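Complex shown without one protein chain; remaining protein chains in place.
As written, the chains take the letters A, B and C, and residue 1 is the first residue of each chain.
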Amino acid sequence: MTALQQTTEVVDPVPGAGAPHLPGQPELVQLLTPEGERVEHPDYALDVSDDELRGLYRDLALVRRWDVEATALQRQGELGIWASLLGQEAAQVGAGRALAPDDMAFPTYREHGVAWTRGVDPLHVISLFRGVDQGGWDPVATHFNLYTVVIGAQTLHATGYAMGLQRDGAESATLAFLGDGATSQGEVNEAMIWAATFAAPVVFFCQNNQYAISVPIERQSRVPLYQRAAGFGFPGVRVDGNDVLAVLAVTRAALAAAREGSGPTFIEAFTYRMGAHTTSDDPTRYRLASELEEWKLRDPIARLKAHLSRAGIADADFFASVDAEGDELAARIRQGTVEMPDPAGTEIFDHVYAEQTPELARQREEFVAYHASFEGEGH
Amino acid sequence: MTALQQTTEVVDPVPGAGAPHLPGQPELVQLLTPEGERVEHPDYALDVSDDELRGLYRDLALVRRWDVEATALQRQGELGIWASLLGQEAAQVGAGRALAPDDMAFPTYREHGVAWTRGVDPLHVISLFRGVDQGGWDPVATHFNLYTVVIGAQTLHATGYAMGLQRDGAESATLAFLGDGATSQGEVNEAMIWAATFAAPVVFFCQNNQYAISVPIERQSRVPLYQRAAGFGFPGVRVDGNDVLAVLAVTRAALAAAREGSGPTFIEAFTYRMGAHTTSDDPTRYRLASELEEWKLRDPIARLKAHLSRAGIADADFFASVDAEGDELAARIRQGTVEMPDPAGTEIFDHVYAEQTPELARQREEFVAYHASFEGEGH
Amino acid sequence: MAETLTIGKALNLGLRKAMEDDAKVVLMGEDIGKLGGVFRITDGLQKDFGEARVVDTPLAEAGILGTAVGLAMRGYRPVCEIQFDGFVFPAYNQIVTQVAKIHARSKGRLQMPIVIRIPFGGGIGAVEHHSESPEAYFAHTAGLKVVAVSTPADAYWGIQQAIAAPDPIVFLEPKRRYWEKGAVDTDTAPGPLFGSRVVRGGDDVTVLAYGPMVKTALQAAEAAAEEGRSLEVIDLRTVSPLDLDPVFDSVRRTGRCVVVHEAPVTLGLGAEIAARVTETCFHSLEAPVLRVGGYDTPYPPSKLEEEYLPDLDRVLDAVDRSLGF
Partner (left out) sequence: MAETLTIGKALNLGLRKAMEDDAKVVLMGEDIGKLGGVFRITDGLQKDFGEARVVDTPLAEAGILGTAVGLAMRGYRPVCEIQFDGFVFPAYNQIVTQVAKIHARSKGRLQMPIVIRIPFGGGIGAVEHHSESPEAYFAHTAGLKVVAVSTPADAYWGIQQAIAAPDPIVFLEPKRRYWEKGAVDTDTAPGPLFGSRVVRGGDDVTVLAYGPMVKTALQAAEAAAEEGRSLEVIDLRTVSPLDLDPVFDSVRRTGRCVVVHEAPVTLGLGAEIAARVTETCFHSLEAPVLRVGGYDTPYPPSKLEEEYLPDLDRVLDAVDRSLGF
């Protein structure tokens, strides 16, 4: 079964009762049950308008639509690879929507949902996976850093940027994304140590999607990940990562604390990677179908949909309009992808340095001359 | 004031009342007060004979004597540098004496006291600081690894060795030494993650001597270091590092737990570097004399001496005999140092590989021929 | 026995053989267990040898190499898989300051029989950090040895030879050639691990390559032959130590030499080889040693990798320039 097929199954059904709660997790912050029921949490009140709720639904649905389209494009040979966020939409949209405009986000390679909330054009993300560039968006204008593929490296960048915010007296914070696997990297732990030492306004947002490619979370930690933070001297909290409201509330609170000078927070968004690690991966080698089935019942989009329907916040027309918007988005992504021009060969040389070196200028010239020598030869 | 002068002041006085306890540290394990009074701890009973107590005193005194002599040798130009353990004798001897013969210790560059307990010849440590070799002892025979100068790297070696012990079904453990500064290194945190994940029989023994060269502990952690371990899912304990009995008891317990398969423990031995970081350092630039004065009152050797005297376990003859032994040791170290032959130049080439490469063999030949060409020239 | 195997499968079988032969061999890496590695090189090994010998590690390369050091001290022979070339750098400190130096530090009392397997090089259409050629970093590091295989037979035998060797070895696997097939004689090794090999005789220009570029060099030789030019192709096989005696012999005959690798030219292996060949064959050279390699830039996005990577045409271009001197 492809990720694409899984998706269609997952989005639609309104989850019944019987959707299992996450076992034995009293510490898990939840504001929306898997059945779509709104619950309160003593520490995390969330004031959210109906408009905002519909907006969150729209985000989730469009991001998934984008993801499905990208997976399809990869299957058809238009992308080299795609890292699907299937199942993690709520964690990403919740976190992204918690950001203030001047906050700066530092994604991994899977935060398409956060990119969406920062106004990054999906085609600028697609271009990376198509091999056209390393990400086509402007990280300064969007306040959304380029993707970082080396696991964990960006957590230090987020911490350093936060130290810059402190020096500027800016009332902003940074949001560093990382995976469960990333928590084992030395650099990630250093980032937490630095953040604690300097009380830097950075929030570490860890999507624990239960796997680092094939390796289950148990191999990275024998205690819940959110507990790591206490060892470094700052708060850690575990939130239901498939509950967009809880994620929004918890991330907002952590960012607010950071901006106020209370230092870092570690958020563990407990979620599940419903698709493969990337389109190159084959999850049947390392996990049981039953596990996926169980998690489908906690689907983040179905959950919000159920809530909106039951609470009368959105009706069939609304859902249909979002679907239609999704189709348009998908069409735009598809067309934009297949029409995306290849980069010029000279791009190889043009951005290595801010001040070009004579040697590289020479190599560029040779390159141009060499390729010109083939012209008319049918090469 | 040189480290040497400090020493003589510190060893002798029997600490009176008024020696300040460490402030606000209910969690600190102590079996001997700074005044030399034996106290009990609910979790750490220690069964120790009078013979053993005298033996520990002898260890502490001789190790300090060695250290003082090495500092003097450095001042006289016989050593390139010396990293003094002044003030940390109890932490090191207590930890070293907790090891079983087959346990393996992984020191930093300051664990001369542990080296002593492993039967390493002081001259084999001295040779490193003289620039003759990188440590002259046999790490396999002594079960004491060579010094590791790159901060923290050895903690991973200790963890890997412990994983080897597991595979061998050996009932042994490893003891990884590290400093307070080292806790900030990514590799050290990785070592703790690996140890936790694999329940490896390794004990992390951190001598928190309050400084990483000039940088105070507050820059490395805003909470007590022993709390770090809980974040990784294993126990952490803070012990009075100037109390050799407490260190012995706590380390023994942790090693026993490791051997029994309970996995790692992190021990923070709370102590103080009474000398300079090394003979190249000038601590007056970064810390107040008053701080040192306060810590002198917690001197680890004076403390045990007071206990032995008051409890009638050792008399003046005993102390005199240890002093005499110390003088002999110092004389042997001095003579051995000044008479230590320089290494042969060809040593440069002879141990790079187990299987020599043709290129390096060629370089060696050239080297020999080149130096031979000067012979008789007075070079 | 002669079998036809891909390089990937030959590595898999070679690892299996090494594990059967020596119970101290332990494989470590990310996703090497149930998944069998992202390239399936360790496929089936955890199932047959268990989790203690095929270890899915935490996601931490320094941890992989650092614990391998400890295991080696305890008498094990760790074989570490780095998932992609670009992810070896978190382990760099352990490799350069520990793995490479412990034998010398201990005056030979501690051996470090560690193999660091790295699928290296480009050409697979991957994203950033998945296509690099870091061999020069390791070849410049005393205490390490570095080999690069180019055929299934060398893969099968080379991995076994590397595991059996007493020194730490960076074992480079040409990832874009994993699926290429060739004959493997499983009874007899094709030669020692640290030896280069003339893989095609010729008289006009000596072309040197290793790993994925050997095939490219052979293709160039084929094409050149059609134009009446005779290239001698040498598969270096060992990157450190270099085995240049066959190269010197060849260059003394041809008077011309071209070195090909994917790594950036500046301070790539071609630099060292050019320096040594020139020093040794100075009076035989009719042209300077020319280098064909990656440009001095980060590895580009995959749509540009064909332009970046040396190919048949760029090798022939260098051959022309050499002959033009």
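Here is the rule we go by: a residue touches a chain if its C-beta (ideal position, glycine included) is under 8 Å from a C-beta of that chain, and two chains touch if they have at least 3 such contacts.
This is a predicted model, so every value here is computed, not measured.
Novice: Pick out which of B:Leu46, B:Val150 or B:Ile313 touches the chain that's been left out of the picture.
Specialist: B:Val150
Novice: Pick from C:Lys17, C:His129 or C:Arg253: which residue touches the chain that isn't shown?
Specialist: C:His129
Novice: Can you work out which residue in B:Leu46, B:Ala170 or B:Val215 touches the chain that's missing from view?
Specialist: B:Val215
Novice: Given that one chain is not shown, which residue among B:Phe129, B:Tyr161 or B:Trp295 touches it?
Specialist: Per the contact definition at the top, the residue touching the missing chain is B:Phe129.
Novice: Provide the residue numbers of subunit A that touch the chain removed from this figure.
Specialist: 104, 133-135, 138-140, 145-146, 148, 150, 153, 155-168, 174, 186-187, 190-191, 193-194, 197, 347, 350-355, 357-360
Novice: To test your reading of the contact rule: which positions on subunit C touch the chain that is missing from view?
Specialist: Those residues of subunit C that touch the unshown chain are 86, 89-90, 92-93, 96-97, 100-101, 104-105, 128-129, 136-137, 139-140, 142-143, 240, 263-264, 266-272, 274-275, 278-279, 282, 287-291, 295-298, 325.
Novice: By the contact criterion defined above, which parts of subunit B meet the unshown chain? Give residue numbers in ascending order.
Specialist: The list for subunit B reads 80-81, 109, 128-134, 149-151, 181-182, 184-187, 212-215, 219-220, 280-282, 285-286, 342-343, 345, 347-349, 352, 359-360, 363, 367, 370-371, 374, 379.
Please note the rule applied: only the chains that are shown with their structure count from here on.
Novice: Could you pull out the chain whose C-alpha mean position is farthest off from that of subunit C?
Specialist: Relative to subunit C, the chain whose C-alpha centre sits farthest away is B.
Novice: Quick check: how many Å separate the C-alpha centres of subunit A and subunit B?
Specialist: So the centroids are 46 Å from each other.
Novice: Could you put a whole-Å number on the gap between the CA centroids of subunit B and subunit C?
Specialist: 41
Novice: Any idea how many Å lie between the Cα centroids of subunit A and subunit C?
Specialist: About 36 Å, centre to centre.
Novice: Which residue numbers or ranges of subunit C touch two or more of the other chains?
Specialist: 57-58, 60, 62-63, 90
Novice: Of all the residues in subunit B, which ones touch at least 2 other chains?
Specialist: Residues 186-187, 190, 193, 197.
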